[in-house]
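The complex appears here minus one protein chain, its other protein chains still in place.
Just so it is clear, A and B label the chains in written order, and each chain counts residues from 1 on its own.
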Amino acid sequence: MKREINIALFCVFLALAWTGCAKRDRPPVREVVVYASVDQVFSEPILRDFEKETGIKVRAVFDTEEAKSTGVMNRLIAEKGNPQADVFWANEPIRAEVLKQKGIADIYRSPQAEAIPEIYRDPEGYWTGFSARARVLVVNKQIQDPPTTIHAYTDPKWKGQGLIANPLFGTTTVHIAALFSKWGDEKAMAFMASMKTNAVGVSTSNGESADFVASGRYAFSLVDSDDAVSRMRQGKSIEMVYPDQGPDEPGCLIVPNAVVLIKGARHPDNARKLIDYLLSPETERKLAFADCAQIPLHSGVEIPKEMKALEAIKVMRIDYARVAETLQAIQPYLKEWVGL
Amino acid sequence: MSSIRFQSVHKILGDRQVLQDLSLEVGPGERVAILGPSGCGKTTLLRLAAGLIAPDQGRIEINGIPVAEDGRNLIEPEDRQVGMVFQDLALWPHLTVSGNLAFGLKVKGTPKQERLSRIHEMLQLVHMESRAHARPAQLSGGEQQRVALARALVLQPKILVMDEPLSSLDEDLRAELRSEILKWHREIGFTLLYVTHDRGEASTMGQRILTMKNGSIQ
Partner (left out) sequence: MTKRIVLSLAVGFLFLAGLLPLLLLLIQSVSEEGRLTFDAYRDLLFTKNQWILLGRSLVLAGLCALVSTVTGTTLGLILGKTDLPWRRTFTVLYALPLFVPPYIMAVSWFHILGREGLVRGLLGPTVAAVTSDWLLGLPGCVWILSSIFSPLVMLLTLAFIRGIPPRLEEAGRIVASWTGVLRHVTIPMILPAVMLSALLVFILTLGEFGVPHFLRYHVFPVEFFTQFAAFYDFRAATVMAMPLIGLTLMALAFERLCLRKKTYIIQSIGHGQRRLVIPLNRSRRVGILILVGTLSFMWTVLPLLTLLFESLSSSAYPRAWTLAGHSLMRSLVYSAIAATVLTMLGLLTGYLVHDRSFRFWMFLDSIILFLFALPGSVLGIGLILLWNRPVTQAVYASPMILLLGLVAKYAALTHRISVSTLEQIPASMEEAACMAGARWLRRFRQILIPLARPGLIVAWLTAFIFCMRDTELAMLVYPPGCDTLPVRTFTLMANGSSDLIAALCMIMVLGTLIPLGLLSLAMKGCWGGHVEYPISIRP
């Protein structure tokens, strides 16, 4: 008999625990569901602040570029017919473009977006960029006369000393696609081919690239500015070079975060509030001071001293929509290049 | 009307023909001993009577009612009111002696007072009233045997089938229990099907001895 009571108590406990969770799942009016492909360590504090300030509960699904986990992007696409997310916070605009092309994004022109330069916004209003990373060269401090251009990759002087993250993933893909759309296929393919003959190393991620350069295995690598800044703050022996800043050179690629309103969102009003919040100068300031060290797109936002303001960087002019198209087109080529 | 009746029953287990065209009739209150070497189909015969398996061909009747026919049971074992004592006794180790006896009575929905008095009576009959709260593992072999018999008898079955219930005991105890079983049979008056491979035991227990060989009665 005692045993039956034990079992019954146990079941009651489980049931209570379950309803405890389920209660939180029952949609109260004030909540918003966000899928974030930005590293959780950086995105979660911002979302918590939003919760505190507005009282709107944020339920998030996180994913990381680094982990290349199966990803919120797949979830978004899979859930197209029955969307769960209200907002997608992407770590680069190309994913946002893909969502737009697949009919998963909805139009929202945030009042906060007006001060953000037009090139970082979708002209039709499907996505809006904010807080950007720059694609920079990270260079080991021991290196004399460090490279200042991405053409160092094909320069025999640097043979075997350049490193690049796997171009099938993340911002590296975006970068290569940007070069293809800027230069045209022929020149870009020639560049890629001579990179190969110049014995460039391929790492699995930008973070790993930065670590390899810091440890002296390679002289330099193209990485995201946040990878460089975080290692510099840890006191590693590297410095950051914004490439191609000369008068005849194309400039440095800027990769903003992008925020998207999901079509058929269950909490559209709260979603818009969250988007406004993310696009605010205050959020950009926080992301600049966080370890991800992202460059504000609003002018006049305070930034830490090791970073350059957007105005001080010569920026590569690209059309993100075209880059998104190019990106899909060059996938087979990239696969072949990597040797897959 | 006969108590148990087998009409040309066939049974195959695995790829072996265990029973072949077996017919058998046992009268009410009769004691029948079934004798034969191991593997001759004695146990299968009992399990068919109990309903734990169904005959492939043929027909089985209990008290004139068909209970199994041509490959399927018409009446499931739990509804046949046949008592069985297993070769390994099959006492439930998680229940006490009285718990083992109470189980079947509870299933039948016997009121608590009646249940307790019947268990008490039955334990007295098998001289086990002092061990009512012991677990089977705490009992000796002979005591376990008695409990197994009591558990079968407490339900007052019209038919009791026993599968070599005394095989694991020493000779003195066997003799004692044999005479006890005969005594209970006189007192209660059930029909008894008793399987053994021991000729002496068969002649004591059976008013009639059937010898089985290769799946049929000789």
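FYI, contacts are C-beta pairs under 8 Å (C-beta built on N, C-alpha and C of every residue); 3 or more make two chains touch, one makes a residue touch a chain.
The model shown is predicted, which means the values in this text are computed figures rather than measured ones.
Only one of A:Thr54, A:Ser230 or A:Gln245 touches the absent chain when the whole complex is considered: A:Ser230. Residues 2-3, 6, 10-11, 14, 17-18, 20-22, 24-25, 33-35, 39-42, 44, 57-71, 73-75, 77-79, 81-82, 84-85, 98, 168-169, 173, 204, 207-208, 211, 215, 226, 230, 291-292, 331, 339-340 of subunit A touch the missing chain (whole complex, contact as defined above). Listed for subunit B, the residues touching the missing chain in the whole complex are 43, 50-52, 77-79, 81-84, 86-94, 103-104, 107-108, 136-137, 139, 141, 144, 151-152, 155, 168.
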